[in-house]
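This part shows chain A:
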Amino acid sequence: MSVTDLSTDFLLESAPPAHALVNVSFTLREGEVLGLVGESGCGKTTLMLSLMRLLPANGRITSGTVNFMGQDLLDLGENAMADMRWKHIAMIFQGAMNALNPVQRVGDQIAEAIVQHNYIQEKGVVDGRVAELLDLVGIGPERRRQYPHQYSGGMRQRAMIAMALACNPQIIIADEPTTALDVMVQAQILELLDTLRQRLGLSILFVTHDLGVVAEMCDTVLVMYGGVTVEYASVDTIYNDPQHPYTRELLRAFPDLSRPTEKLASIPGHPPRLNALPPGCRFAPRCPAVFDRCHTEQPALHQVKLGHWASCHLVERM
Partner candidate 1 sequence: MKRSRYIAQKVGWALLTILFVITLNFFLFRVLPGDPARAGVRDPRLTREAVEAIRVRFGLDKPVINCFQSLNPMETGDCFINPLDTQFFIYVGNLLQGELGISYHTNRPVADMLMEMLWNTLLLIGLGQILAIVLGMSLGVLAAWKARTAVDHGALLFSLTAWSLPTFWLGIILLFIGSSYWGLPIGGRLTPGTVYNTSIERWLDIGNHLILPTLTYTIVFLGEYMLIMRSTLLDVLSEDYILTAKAKGISTFQILKDHALRNAMLPMVTIIALNLGFTVTGAIQIETVFSWPGLGGAIFTAVNRRDYPMLQGAFLLIAISVIFANLAADLFYSYLDPRVEDS
Partner candidate 2 sequence: MKRHYLILCALLLLLLAACGGSQPTTPADSGDTGSSSQTVTTPAAEAAGPVIVRVGWGGSPDTLNPGTAVLAEAYTIFELVYDSMYQLQPDGSYTLELAESVDVSADGTVYTYTLRDGITFHDGERLTASDVAFSYNLYASQEDFPFLPIYTSYFDSVEAPDDKTVVLTLTEAIPNIESQLIYLYVLPEHIWADVPDAAEFENTAMIGSGPFKMKEYRQNEFVSLDAVKDHYLKGPQIDGAVFQTFDNPDALVQALKTGQVDMITEMPNTAVAALRNDANVQVVSGPPLSPSVTDIIFNVVTPENCPPDDGICTGHPALQDRNVRLALAHATDKQNIIDVVLLGLGAPGLTLIPDSLGDFYNDQIQDYEFDIALANQILDDAGYVDSNNDGVRETPDGRDLIFRLNWPSDSVDSPRMAELLAGNWGQIGVRTEQQSLDPDTLTSICCPAFDFDIILWGWGSDPDPSFLLSVMTTDEITTGTNETGYSNPEYDELFVQQATTLDDAQRIAIIHRMQEIAHHDIPYIIPYYAQEVQAFRLDRFRGWLTDAGKVALEDPSSLLVIEPVNR
């Protein structure tokens, strides 16, 4: 899947539209795990929903292409897009308790996706597939008759994963799949995802704010801030040769157990509200390396070296 110049606006009552996403581009290769990192409100969820075309009705994709399987997803008709969802691109949501229908059996919810897309009618076959999927994520197939509230948090997330795998999708978009889980359960889920990726050759778009998780899971990383791409590079580059001040500051603010005594840094201030963006670089008000130009001019995404992009006036100058 390759995304170019994707922009999304939100139409607001009595206010100019908010540019929630501006010219985001990236490529997700087969079997690749792409990490999408940023603080809350940086446009991660908007990006994800834009890709799936599930934006709320006042969200508008204003430009860009999403090439997938030789088609531009943004050009597809509503029915074709509905068919594309889950069959080819599935999702795992944050907080699986809310993402599962509380009054439907877990098995039925998984089966629903199968029936919807594979048109399997025979109950036995669907049932078998559900059992197989649950087994795959480490849930006893007999528990498919249970309801979500009878599952623990970790199991719900596993069930979500099983559901995502229902139609053998090429891509899974995982939206903060381990937030709010305990660290041990998080480790279990991450391990499961990793195993599945290797076994099934999945591509995963991994949305998170946890840099540690990204470091362990991802091949490439896209750092976002205020709706724009800040830096985009391989995971090793991001952690060891960050170019954008935001990336650097973020890394410094993130505790590292392997270096427990190192002083933690913080980034003063708070992320901009999308309907009150600064005129220049969106990070300028908090940037330690800010200079005049940053307040007036938005930096473009600049290729630092092959496969490493950053949007900072400092990088451009080099």
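Here is the rule we use: contacts are C-beta pairs under 8 Å (C-beta built on N, C-alpha and C of every residue); 3 or more make two chains touch, one makes a residue touch a chain; residues count from 1.
The candidate set was assembled so that all candidates are chains of the complex that A comes from, given by their letters.
Remember, predicted model here, so these are calculated numbers, not experimental data.
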Chain A in this complex - touching candidate among 1 or 2: 1
Footprint of candidate 1 on chain A - complex, ascending: 52, 54, 82-87, 90-91, 93, 95, 98-105, 112-113, 116-117, 147, 149-150, 163
